[in-house]
Each structure stands twice: as structure tokens, then as C-alpha cells.
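For this view, one protein chain was removed and the others were kept in their places.
Chain nomenclature is as follows: A and B, assigned in order of appearance, with residue numbering initiated at 1 for each chain independently.
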Amino acid sequence: MPEPFLSIQHVRKSFGATTVVQDFNLDVEAGEFISFLGPSGCGKTTVLRMVAGFEEPSGGRIVIGGKDVTGLKPNQRNIGMVFQAYALFPNLTVAQNIGFGLKVAGVARAEIDSRVAEMLDIIKLPASEFGARYPYQLSGGQQQRIALARALAPRPKVLLLDEPLSALDAKVRVSLREEIRSIQKKLGITTIFVTHDQEEALSISDRIVVMYGGKAEQVGTAFEIYNRPATRFVAGFVGTLNVLEGRLGNAGKVQVGSGEIVLREEPADVRSGDIVSLALRPEAIALGRRAGDDAVLAGEIADVHFLGSVIRVRVRAGDSIVSLDTFNNPATPPPRIGDKVEISFSSGDVMLLN
Amino acid sequence: MKINRFWSWLFFGVGALYFVLPLISTAEFSLKMRRGAYTPDAYWTVLADPRFQQTFTYSVLMALATIAFGVLLVVPTAYWVRLKLPRWRPVLEFITLLPLIIPPIVIVFGYIRLYNTSSWLPLTGSAMGTNLLLMFGYVILSLPYMYRAVDTGLRAIDVATLTEAAQSLGAGWVTILTRVILPNVAVAVLSGAFITFAIVIGEFVMAALLNRPSFGPYMQLLGANRAYEPAALAVIAFAITWGCMALIQFVSKFAPRAPGAQH
Partner (left out) sequence: MSLAWLGVMPFLLFALLFLVLPTMQIIVGSFRNAAGEFTLDNIVNLFQPSIMAAYWISIRISVASALLGCLVGFLMAWAMVLGGLPGWLRSPLLTFSGVASNFAGIPLAFAFLATFGRLGLVTLILRDWFGINIYAMGFNILSFGGLTLTYLFFQIPLTILIMTPALDGMRREWREAASILGASPFQYWRMVALPILWPSLLGTFALLFANAFGAVATAYALTGSSLSIVPILLFAQIRGDVLQDPHLGYALAFGMIVITGIANFIYIWLRARSERWVK
């Protein structure tokens, strides 16, 4: 493993008696795109603000490029940051906003101008049209792109994005996040992206830190987080999850309602007779008996949602409600509520929650 | 951040000292009428003075009349402009700001010349006419506050929808104004009313130049001739102003909130 570029070591933060971040550790490689994902109040923004220098850690240290920055003021850290919304200076034009960081650093006028033009080019807003505008004359998406350009103009070592898309409408959100990712890849800048939107985090990150209650619950790639959630919280927070309650019998057999599931691995720390929770992604479950599936449960259709290309069906099996997705097929009408059905899945897809 | 807080407390402390010292001094001075002891004698002297009672009553009545006329003038106008003539708003705002720019002494000077006994409208020819003219002057002085308060109050409610709803139920204009609009801006009207009251009760220059027996000229007269009673009067006047502002704060708690205005 190469030397980490940004290293957050044993960082803690308390406000009075409440602890918002506890013993947070993370090593980020140069050029990596990391997302902090979690519900509001999980401490993700606080960690970001400590990296930026707006909050002072109660303990631990932060190292950027081999240099301990823990005690430095924000204006000494050479970090770029994009805020949630409307953080452009309203009294300055687009060009003045982008050039702000260079101007306060005392960069020559001509150099500022060429750098501003370069940044406007990168975010694909023509300088001739946008350079002289004021922020109020721009749409939300344009403002956030300018904010990105402003953050990147002084060539920072690290880019911090604090929910930069949350104030935008859905379509702009998707296109801008892809643009952010492609600019980040092009410039190769180490980036931390804070979001509460799992789809955002899953789609653009190299790695994701799922946070809850001031702690990192799991650090991993989108694939790992989604398919092998380390904790019950991660399993529940990322993606939709079906949870089946059952009683553990002998040899890894679990009795769920009228059916029975045989676990691939016998759980270590539970004894037979205990109630266990099994988790399944909707896309792992099939309506009817699917060839190769070794687990089958009987149930009744409780609910049908037509979502377009996908139909989400909710089936009552024993005491549990199970959601599953089937593709829309114009030739076959969707099931109706009250139909008696069977559902099947592979016991290899079952996650045991503890 | 710590340095910041030090400066904050410093500014605040110096400011607070400047504001508190005159209040303490005045209160202290007002209690010194009897040599060698703190007594409320100055207050009793003032309150027992028949001229105090007459002028104070006159000013209270004047304030109430000003409020009544001001409300009748401002509420329908502000409502109508919001509903039908939004493009006139800048004009109205400009007019209502003028009394802050043109000194009251200039306005009342104009009254004296324009409405004197030999003019087309000889308001100053009789006591009642002069009272009326003074009341109009006070309405003008309170216009910036009254209009702004009512206009802000109207912004918080959806004037057009309320009006259409009332019309669809068969209400006429008078009913709409008195039964629908006025109750909804009552808090704003009250705020404007209390400020008006505070302004009118102690007003000096208009009353003095129109020669009306109001509280302001009485205070001035007392100040020129007495030592301790003026301080007592200042304390009373401060208490009245404080009462008006406290009432504004109190009634604003019942104000309807503008949609989207959380702060």
C-alpha cells in the first residue's frame, strides 16, 4: 500500500458533553475519490469541517501530504471546498469569484485571468458569456459549477465537497455529479465528498465510508458496501433490504414461516433455538421457483408497485413482508394482490445479521 | 475566536454603559427632590399638577385619534395596492418615506402658511380645526412606521386568495376589509399603533408651533422652570415608550408567518 496522501488519525470531536465524532481513522490515497455516507447527524460533515479547519478536533491528528495540519487555520491549508449551496460571493462576478483565491494569494492579474478562463473551460461555461455575470443571474447548477471552479482555481491539494448537490433538482443532480467525477479524474485531485444520498455515493466513489453515530461503520468500495455490509446499520442504510426473522435449528437450518432455509455457513455465535435475522436484497429474490435456487417460501401478494422497467412486488411470507423486483414484461400482466405465490432465492445470497 | 469574543464583549460593554448611565442618573436625580433623602416627591408633584393631567390626557386622545385615522387611511390603501396596483408600490413607498427625510419642523411651517386664517382652508382659525391639523400632521409623522408595518403584515397573508374566497361567498368590499383583511393584519396594525402612540405622546415641535396644549410643550415648560420634576417626567416617558415596545413584542407573537419566512 502506498503512503496515504491524506491521513485522519484517531480524530475525535465533542461539543460540550455530546460526542459527535469518536475515534475516526481514514487513509486516503492521492487522487482517490472518497464519499462519506450517512444520515444527518452522523458526524460526516463534522469530519469534513475538521479536515477543512473550521472545527478543531478534540483529539487526534490530520496529515495532508506528509504535513500535520491539525493546528493550522483554514486559510493555511491549501484545500478547496464546495459548500451545500449559495456560497458564491454575491457581490463579485463569476470571474472575480473564481479568481478570488488567486487574488488573495497575490497572484498577478494576467495569470489570474488566464487561470479563470481555463477553469471556466473545464466546467464548460463559456467565459465570454458567463465571466461578467453575478451569481443571482445563474441557475443553481451553474452556481455550483462556478463554486467548483472557484475551489479548484488555486490548485488545492485536497478537494472537499459538502453535499454540493443536495439543493439542486434531480436531473441536474445526476448530470453534475458525473461532471464532478470526470473533472476530478482529469485533475487527479484527492477528494472527499459528503452526502446522505446512497445512490450518489455508490455511483461515483472509489471508496465509501459509511458513518453512523459518529463512527465509521464500514469503509470499502461500492461493491463491497452493497454486497457485503459489515454491520446491520450498513445493510439497512445502503439499498433496500428484506429482513426475515426465523428460528435457528440444527445444521444451519432456519425455520421461516412455513419454509426452511439452509445456511451455507453455520453461524458462530448463536445457538440453535435462537431467533436470527436474515437479510436479502430484493434483486436476489425471484417470483416463482427459479432454476438453481435452493430456498423456497410460500406467500401471498401484498402489494404491487409499477415503477416502469421494474415492478416491485411485496409478498407476505409467514410474519415477514418481502420486497422483490421483477422486470416488466409487456406480454405478462403483473401479479394481483391476494394471489398465492412462491418465492425462491439462493441461500448463498442470504446475509446473517447480528 | 477568543479574541473575537473579547472585542464583542468590549463593544457591548461600552455601549451598554452609555445607555444605562443616563437611565440610572435620571432615576437617581428624580428621587433627590427632598434634600438628603431619596423620595418619590418629584413624581407626586408632577402627577398632582393639573396641567400634567390636562396635557397628558390631550396627548393620549390625540394619539388615539391619530391611530384611528391612520388605520382607516393606511389599511385600505396598502391592501388595494397589494391587490390591484402592485406597480404603484414604489410610489407609495417613496411617499411614506418622505416624512423621514423632510424635517417635521418644515412640514408644520408649511401648515401654518398654507392653512392660516386667510387661506382657502383656514384650519388654524379655530381650536378644533387646529386640533385636526395637528392630528393630520401626526398621521404624516407616523406614516413610515404605520405603512411599513401594515404592508409587512399583508405580505404574510395571501391577499388575493383571501379576497377571492370572500367574494365567492358574496362579501362586499367593506365586509372583506373589516371581517377578513383587518383581523389578519391586526397584529401589524397594533404594532404600528403602539409606535404611533410612542411618537405622538411626546411630540414637541408640531404641537408647540400650532400652539396646542399637549404633553410635549408642557414637558419643555417644566424643564425650563424646574429642577427635579423633569427627571421624573423623563422616567415616566421612558416607561411609556418601553410599555409601547413591550406591547409590540407581545402582540407580534400572534402574527401570522409569511410562507418561507422562518427567521
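We adopt the following convention: a residue touches a chain if its C-beta (ideal position, glycine included) is under 8 Å from a C-beta of that chain, and two chains touch if they have at least 3 such contacts.
A quick note: this is a predicted structure, and the numbers were derived from the prediction, not measured.
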Selected from A:13, A:115 or A:150 as touching the chain missing from the view: A:150
In the whole complex, of B:22, B:40, B:122 or B:183, the residue touching the missing chain would be B:22
Residue ranges of chain B at the interface with the undisplayed chain: 1, 4-5, 7-9, 11-12, 14-15, 18-19, 21-26, 28-30, 73-74, 76-77, 80-81, 84-85, 88, 92, 95, 98-114, 136-137, 139-140, 143, 195, 198-199, 202-205, 208-209, 216, 219-220, 223-224, 230-231, 233-234, 237-238, 241-242, 244-246, 248-249, 263
In the full complex, chain A touches the hidden chain through residues 52-54, 73-75, 77-81, 83-84, 86-93, 100-101, 103-105, 134-136, 147, 150-151, 154
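Basically, only the chains that are shown with their structure count from here on.
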Euclidean distance of C-alpha centroids - chain A vs chain B, Å: 57
